[in-house]
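Please read the structure below before turning to the comments.
With one protein chain removed, the remaining protein chains of the complex are shown where they sit.
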Amino acid sequence: MKRFLRRFGRGELPLGRLEAFSDGVFAIIVTLLVLELHVPALGAHADSSGELGRQLVALLPKFLSWLISFVIVCKFWLNHHHIMELASHANYGLIWLNSIFLMFQSLVPFPTGVMGEYPENSLAVSLFGVVMAVNTLIFIVLHAYILKNLLKPEVADEQDPQVIRKSMLGPAFYLLGAGMAWVSPWLAFGLYGITPLFFITPVTREKKPA
Amino acid sequence: MKRFLRRFGRGELPLGRLEAFSDGVFAIIVTLLVLELHVPALGAHADSSGELGRQLVALLPKFLSWLISFVIVCKFWLNHHHIMELASHANYGLIWLNSIFLMFQSLVPFPTGVMGEYPENSLAVSLFGVVMAVNTLIFIVLHAYILKNLLKPEVADEQDPQVIRKSMLGPAFYLLGAGMAWVSPWLAFGLYGITPLFFITPVTREKKPA
Amino acid sequence: MKRFLRRFGRGELPLGRLEAFSDGVFAIIVTLLVLELHVPALGAHADSSGELGRQLVALLPKFLSWLISFVIVCKFWLNHHHIMELASHANYGLIWLNSIFLMFQSLVPFPTGVMGEYPENSLAVSLFGVVMAVNTLIFIVLHAYILKNLLKPEVADEQDPQVIRKSMLGPAFYLLGAGMAWVSPWLAFGLYGITPLFFITPVTREKKPA
Partner (left out) sequence: MKRFLRRFGRGELPLGRLEAFSDGVFAIIVTLLVLELHVPALGAHADSSGELGRQLVALLPKFLSWLISFVIVCKFWLNHHHIMELASHANYGLIWLNSIFLMFQSLVPFPTGVMGEYPENSLAVSLFGVVMAVNTLIFIVLHAYILKNLLKPEVADEQDPQVIRKSMLGPAFYLLGAGMAWVSPWLAFGLYGITPLFFITPVTREKKPA
């Protein structure tokens, strides 16, 4: 087991291709999200603006899910960019943690679709929060791994020693939302929408002006 | 609130990854547009060229919608490239304005599909114009933000001071089309098709020969 | 009109972002092709290998269409890379010709799907050839435009002056296939499969050894 784990410390790869692969996955995820917005079927009322209007209004929960997920994935993209800037290189450990992170990111369209389709189903809305909490946790592990093993010496001083602890607010909020979904799904929607706003700029850059 | 807004002025990121992410989103949008062109269901007439021909003709409004959207997104891509060239770097404000812009870009396949499916439904055709007007407006905000906050000193002289005002023609035309859709959807199609041609090359490069 | 056309000669953009955008589109096209291969519906026979086997065999025309299109798009990608290497920079004319080329490339999954679904329908098989002929013609225009307007001086001597004429073999073969589809669809399949093999390496590199 130890020998298995030791392999991950090996490898000294440039970060460029890791970022290109990750950027590709992020770009596809945000764009695929829109595929959940199906063209409404109007049947015999193809020319009726009223009928189309009603069906577009019925799509509002899907638009809302799409909007929330889009903001969350963009927030991950920005923070991902930020933590990759901290690393001196990529070893196999980073590559695989990053792959696991991307795996859960690529899952995002599924709970987004489920929540958009069933916005008043507690499990559907709860599932969204749980998946986002897991995503954030894996991201925190990735961040901590870089801080511990791959940090560029020149940026070591700028790091907020509390950053990992502060980041835990993210999963806490998503799980709170996942719990609230059982009381009021719409309250959970609200919490999901607000949570990424706290992390809209990378935490560690919050420096006090001199 | 002020403190919240101030965070966006921070960050000094290279533009490369922002462009890579944006290019990925643009590339996926233009390619996803074709997914609205479903293979026709011929049922028992699988071998009938006549039946397939009739169904392909019935797809013409979808082809037309696809064509218009493709040209519009490519036009955005070119102009996006142009304004990114003007920026010295990316701060968080630019990154988030860009994300909001990409969010509305990624929405394009939806109104394209709706308009292609219901080309004689006034609301469907009108929706397309409204979404494009919003997209153009956000792009103009992005452009203005760069001009005001992030302009490279060496290109400052080349900027047309009227560029933002001139760009407003775009949303005006799309909204005009959105209005016309209630009178004649096909006239609106025409206007949507013509509008991007005015912005087919970036406005600010229109320099008078010496 | 002349003034409109003159705008396309302007612009001196680095080729990097044009290639990144094009590579993105190519990558998405080849990967989307597989989406036409739907998981067969086995209904009550979910556990029957025999039934699944029969349905997989029935998918063979789709596999064949996919294979042919994949090779053709990869061939375009390679040749696209080759001609972009010849250009000193990108002006707006190149960018828009390239966008039109990518537009027709992104259309490829549609005729591929139609031909795979209706392999014995003459129009379906013919359509594939026509779309490929148009794609190749646009590519030739792109190539000729670079040779005439944007050729790097250092590679000017290496260009085969007959290259554009030789390239016309491609559209000729695809149109021949499109015609043959009305006699024997399967013969057309064969011709479509063979044609890209003639252009599997860029034509202009065919230099005589000294």
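Should a chain be cited, it is by its letter among A, B and C, assigned in written order, with residues numbered from 1 in that chain.
What we mean here is this: a residue touches a chain if its C-beta (ideal position, glycine included) is under 8 Å from a C-beta of that chain, and two chains touch if they have at least 3 such contacts.
Just so it is clear, the model here is predicted, and its values are computed rather than measured.
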| item | value |
| --- | --- |
| Candidates A:L32, A:L59, A:V141 or A:L176 - the one touching the absent chain | A:L32 |
| Of A:L37, A:I68 or A:A124, the one touching the omitted chain in the full complex | A:A124 |
| Residue among A:Q55, A:S88 or A:S106 that touches the chain left out of view | A:S106 |
| From A:R7, A:H89 or A:K152, residue that would touch the chain that is not displayed | A:R7 |
| Hidden partner chain, residues of subunit A it touches | 7-8, 10-11, 13, 17, 20-21, 24-25, 27-29, 32, 35-36, 92, 95-96, 99, 102-103, 106-107, 109-110, 113-114, 117-118, 120-124, 127 |
| Hidden partner chain, residues of subunit C it touches | 19-20, 23-24, 26-28, 30-35, 37, 39-40, 42, 46-49, 52-53, 56, 67, 70-71, 74, 77-78, 81, 85, 200-202, 205-206 |
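Everything that follows uses one rule, which is that only the chains that are shown with their structure count from here on.
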| item | value |
| --- | --- |
| Superposition rotation for subunit A onto subunit B, Cα-based, multiple of 5° | 90 |
| Separation of subunit A from subunit C, taking each centre as the mean of its C-alpha atoms, in whole Å | 36 |
| Intercentroid distance (Cα basis), subunit C paired with subunit B, Å | 25 |
| Junction residues of subunit B, two or more chains touched | 20, 24, 27-28, 32, 35 |
